[in-house]
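Left out: one protein chain. Kept in place: all the others.
Let's look at chain A:
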């Protein structure tokens, strides 16, 4: 503090002597140090007053008094500054906690993409904020591959917490062979008991049987996947009736099956994909289909990444919702 007082007095002395740009700039420099050292505005004025008294012995009494008033006026500014600094510190702490939570979530939701089967699988899931409200999980044994894609209403922490329920529901299943309708029924019972009234989850579950190249699926109010038939070069929606998870306890889900031939693929997604909006309005399903079809001969992982980047571009890189896309391609 003493050193600072000396420094300030010197700058002031120089400036009173000669009002140059350089001498003014010294003042700017010192204010940076002041902020760093948490010196309040009223303290700065006190220092100014003391320095001035030392420099000008004939300083007018009225001018001296006026500084006392100014010091009083600045006290609130000093308090506001302190408050601001505390808030910044708090915000940094929250941000750190969020990062930790996001890490925990990533570990919790880690899923292994099945390999060495007759399916080429691509997956991308990108949260809009730190925490992801989308969920994608694989089950796998020698003959079956199960895929769950779910979307919890809302984003951020509440959605992420809610999602751990699906994880535990999935872990309680017998294995990849379980029928989609049973998977949805089990998870609906868990979710219905545990969520608040306006909370719900949409979920799609598909099971691929490698022995029959058959894809069986059911949906709990989820965005229908797109099925691309390579023979006819056309898309169809894989619709299956079923209510969202968490609304009522007993729901009858519809189960459907299709056979996948070489080059056919199924595109599963969350509404972060279908509800994309550009300046001109919603991005049409046809646009999304065209984007996918453009890269149909690429490996599945490259396909999902391409679709994500293309849609990101169309939305001016402003991602509003969690985005998840999974492709099962028959090889």
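Criterion: a contact is a pair of C-beta atoms (placed from the backbone, for glycine too) under 8 Å apart; a residue touches a chain by one contact, two chains touch by 3 or more; residues count from 1.
The working rule: contacts and distances are computed from a predicted model.
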*When you check the chain that is not on display against UniProt, which of "Sugar ABC transporter permease", "Anti-sigma factor antagonist", "Zinc protease" or "Fumarate reductase iron-sulfur subunit" does it turn out to be?*
"Anti-sigma factor antagonist"
*With the full complex in mind, choose from A:62, A:197, A:231 or A:316 the residue touching the hidden chain.*
A:197
_Missing-chain contacts mapped onto chain A_ = 151, 153-155, 196-200, 202, 220-224, 241-244, 247-248, 251, 271, 275, 280-282
